[in-house]
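A single protein chain has been omitted; all remaining protein chains appear in their positions.
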Amino acid sequence: MTTPRGGLSPWVHSPVARALLALLLMMALGAVFSADGAFFRWSVHRDMLRQVSVYGMLACGMTVVIISAGIDLSVSSLLALAAVSFAWLTLPGAWPAFYAILVVLAAGAALGSLSGLLVARMRMQPFIVTLAMMVFARGLAKVVSGGRKITNYVTAPDGSSVVVDLPRVFHVIDSRVLGGNLSIVTIVFLVCVALTWVVLERLRLGRHIYAVGGNEEAARLSGVPVRRTLILAYALSGLFAAVAGICQAAQETQGDPETGMAYELDAIAMVVIGGTPLTGGKGSVTLTLIGVLTIGYLQKILSLNAAPEATRLMLTGAIIVCAVLFQRGK
Amino acid sequence: MTTPRGGLSPWVHSPVARALLALLLMMALGAVFSADGAFFRWSVHRDMLRQVSVYGMLACGMTVVIISAGIDLSVSSLLALAAVSFAWLTLPGAWPAFYAILVVLAAGAALGSLSGLLVARMRMQPFIVTLAMMVFARGLAKVVSGGRKITNYVTAPDGSSVVVDLPRVFHVIDSRVLGGNLSIVTIVFLVCVALTWVVLERLRLGRHIYAVGGNEEAARLSGVPVRRTLILAYALSGLFAAVAGICQAAQETQGDPETGMAYELDAIAMVVIGGTPLTGGKGSVTLTLIGVLTIGYLQKILSLNAAPEATRLMLTGAIIVCAVLFQRGK
Amino acid sequence: MAPTSPPLLSVRSARKSFGPVEVLHGVDFEVAAGEVHVLAGENGAGKSTLVNILSGVHTEYDGEVLLQGEPRRFSGPADAAHSGIATIHQELSLVPAMTVADNLFLGGEHTDRWRQVDFTRQEREARRLLEKAGLDLSPRSLVAELPVSLQQMLEIVRALAREAVVLILDEPTSALDERGAEALFRRLATLRQEGVGIVYITHRMDEIYRLADRITVLRDGHHVGTSPAGQLPPTELVSRMVGRDLAAIDRVPPTPDDEVVVRVRDLHIRHRGLPTHELVGGVSFSLRQGEILGLAGLQGSGASHVLRALFGAADGRVSGSMELSGRPHFPASPGEAIREGVILLSSHRKAQGLAPDQSVTHSVSLASLSRYVASLGWIKRGVERRAVQDVTTRLRLAAASLEAPVRTLSGGNQQKAYLARCLLTQPRVLLLDEPTRGIDIGAKTDIYTLMRAWAAEGISILLITSELDELLLLSHRILVLHRGRIVAELDGNSATKDGIMGAAMGHAEAPGGAAP
Partner (left out) sequence: TTDTPPGHAGTPGDPFVIGMSQSNLGEPWRVQMDADIRAAAETRPNLRVIFKDAQNNSLTQRAQVEEFVEQGVDLMIISPKEAAPLTGPVAAAYRRGIPVIVLDREVQGDEYTCFIGADNVRIGREAGRWIREALGGEGRIVELKGLMTSTPGRDRNQGFLEGLELDDHPDLEVIFSGEMEWLEPNARREMESALATNDVIDAVYAHNDPGAHGAWLAARATGREEEMLFVGIDALPHEGQQYVAQGILDATFLYPTGGAEAIDMALRILTGEEVPKRITLGTRIYTRENIARGGEAIE
């Protein structure tokens, strides 16, 4: 119903070019409202990148699902579930990081593919399936955490409470490299982008995802294993949500069952602002990367200038519309 | 991609019958877990109806928009904006209720049609347009309210604070009739349902909404004024959101800019559980009415039995999936 | 018989661009009362675009539209319709989820002064219109449940329902079978008598010469010429359209060798919803290597269902036996069928064939990706691109670039891309359902020669087409289906149109055939 025109049009009208322009405009905005020059320090951009990384990881999975003509509202809760489980395994559980990460990622992928299964096998609508999964996983996170944050202040078997020191993995994930100029989480995010890119642009799975999103019946008649493709798409989204959850836990140095509320909306906004339509069969993770940065800068600029809540909300709404309009070349 | 089969099938498979069955199952559940018989008192059902009414009003508008193959995430914020504006006009403003209501409804319809305009004229995706509107309107609500709740504890021109007594309209809307057995808000909700029914089933506008949702291009070629139809659909949704906002304010006896957070998801869930697919062109407000009751009873039963939060969330998720599966006759 | 009366509707030097590309370069066109004016031209020549200007679909264009001498600029389809211009567009413009009656009056509902729809009146009038058109179907039935042909008939009924001064039909028969077409032609004849001006677009030569008073040819958006049908011999017309002379194809095809590739015995397909209703009721036949076996039949004959069953995409419960070179063949999915060397080209290119936004390369290689992947499903893009290059050049597929989205291709080239996808799977059995639906004479000839070539290479082809000339031209043998059963087997060389039609009609029955 609302796929953009273009295609015939020259490259300046190409989605990537448009998205980049929107991003540049946003940065220009930052240069103008630079909070007396703060915007020109690299540290600000570094912090923006750190801040946006967790959202970005969600956006990667979201891109895959949206290209398959679906949507995944459950990522925010899966993130919380992953954060809580990771904290629970490593802090009271005292598991070695490696296994903890392995288990958490597996769990994320599993819940994701459960959504995928319902979408692919039961032909349920992605929106409602993942909405249900969102509610369910949030509940699960509270069960795992017993309803409170899981910190390094743990209750020993004998009932007494002791402070265990934070496992190294927490510090590692929350640290920075290149002389403190790049956060590890940002690198994790970029790895997720690269992975997504490979899947979508280089692997057969990617072709199948585009095909299913573009015209499911046609894909089926071309021998595409539609169900498997959809399940894998949602599994991927769940996996990235788990990665994001681990990073969130590491940055908060705790597992908070309430964390990540409504992140799914930011993730979707990032994908769409990049220029990937919700109608499926189109778009790319490159666009999403640009979208992530655009929204990241928007938030950073508002925060740098300590814009009050109300202003912040109204500007965000207005700018999302403008960016997308701009995207569509209107 | 996920429109239900049916149509050829006999009436027991008709959507309404299926939805009703789901509702009956839910009530059976209530009869089993009746919290020492509380479920069998009418007052419990009366309160459930009161509690669900505001959501129901949103669901009415949502039904119209969804049938037009769109979605409206902004209803929750429009509700808050309406609640705040209504409280502001009647309490500090001391306007007569009639004009206050008129202005608020107009504002709701106006903001709704603004979304509609962006969808219809700019060919933007409903999800992203209304997401932006959701953020924007929330900000606007905070501006109107000056970032605080608007109660009958108002600041007089001379700066001193005085308690004015609540205008009658607040009490009227929040009162009950038929010997205290039916809340006014429930009646307002039912009026909204009736209105929606007339629009969708009786008026030409309704035919056009179904047509646009079913096949926009075909509708256009058949001479349906697609843009006007879409704009009206979203305007209707905004209008109902404003009605809901007024009822919310009356019941809360205040205008709270934070009110109604995430109500849009409940409204959508109610529509979909009823059996109206998000793909557009199908469904009815009758189904939505059933969906509203189904979710209303679910919440009531969980609350009556004081289900702990985690359990409540997990059950809700699971039951939504079951209900929809059931709906689809799988 | 060039009409002397002034034109009802005319357009002067019409120009139209989509984005940067101009697709109509100043075209003049007119239609007079009581004449049938045929618009001919290759795919992408600009016929539909011109028609869309006349019917108010495109509101931004250069040039002048005159209706009965009055300069007009329609604000939209509704405006044109109310001015007496009825249009049947190339793509079906019905709303599947709504009833027949709702669709008939969509945009022109009968309402009272409260804007309430007068359903009883609409249903009454719908009945009248349907009877007038000789269609026996309930105004309440859902359009989605009607076969394509009936939907097309419905479009026509709707167009005629509004008292029209000018009637525009853009390839109305592409989804009709012979009988449906006949009914339409009779109707057009009477309208012509009544003085309605008719604009008619088709790619079928026989139709052109049967209907046309005048013929206007477009090529690449240019007006090549307008002349009375009588003064424009077919060869001349074709070279005007295509810009080159087409090699005539002889009828006698090379004979296939006799190794049987597909054997079907007593095939039944029962509708899943209502098992008593048989979509196919006991079909048996065999297909030899290098043979082109034509399946003739009216809408709902079940021909497509047979093909879909062989392809593992049956529309109902399948029973009976199917064999592929001696071994049982019951593909659980299209994927499995493709792996066994069987592939289907569906008759519904838009719904079941191509995804508009995918690049030509990706669309063509989709069904045969497994040939171009290394471990982990990594795609060897070099190999893929070369394979696509190769097949598309062999099919003379014309595209701006192989990276362009298929939506930017003209109808004929989209069809070629779809065919290319099937070929790339290197099939032993090609199931072709309306392979030339809606594509121009040039492209058709290309495809005919190609099909011959494939047959010669030993590929076996099952061909469904509602164009009998095509069927007769290409088939070694012809099976005629009627209501899910084979009623005749004819030899490709000796068969005649009348023979086929006679068999296909079976006993007298309502037009539209066995619609479920």
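Per-chain numbering from 1; labels A, B and C assigned in written order.
Heads up, the rule we're going with is that a contact is a pair of C-beta atoms (placed from the backbone, for glycine too) under 8 Å apart; a residue touches a chain by one contact, two chains touch by 3 or more.
What you are looking at is a predicted structure, and each value in this text was computed from that prediction instead of being measured.
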The one of B:Val44, B:Ile173, B:Cys192 or B:Ile246 in touch with the missing chain is B:Val44
Of B:Glu201, B:Glu217 or B:Glu252, the residue that touches the missing chain is B:Glu252
Across the whole complex, list the residues on chain B that are touched by the chain not included here. 35-36, 38, 41-44, 47-48, 50-51, 54, 142, 145, 147-149, 151-152, 174, 248, 251-254, 256-259, 261, 299-300, 303-304, 306, 308-309, 312
Can you list where chain A touches the absent chain? 35-36, 38, 41, 43-44, 47, 50-51, 147-149, 151, 153, 161, 163, 174, 176, 248, 251-253, 256, 258-259, 299-300, 303-304, 306, 308-309
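The working rule: only the chains that are shown with their structure count from here on.
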Rounded to a whole Å, what is the gap between the Cα centroids of chain A and chain B? 29
Among chain B residues, those touching two or more other chains are none
Please output the residues of chain B touching chain C within their complex, sorted ascending. 7-9, 202-208, 210-211, 214-215, 217-225, 281-282
Residues of chain A touching chain B in the complex: 1-2, 4, 69, 118-119, 122-129, 131-140, 142-143, 147, 216, 262, 265, 268-269, 272-273, 277-280, 308-318, 320-321, 324-325, 328, 330
In their complex, what parts of chain C are in touch with chain A? 18-21, 311, 313, 333-335, 337-339, 344, 346, 351-358, 362, 365-367, 369-370, 373, 376-379, 381, 400, 404-405, 407-408, 421, 425
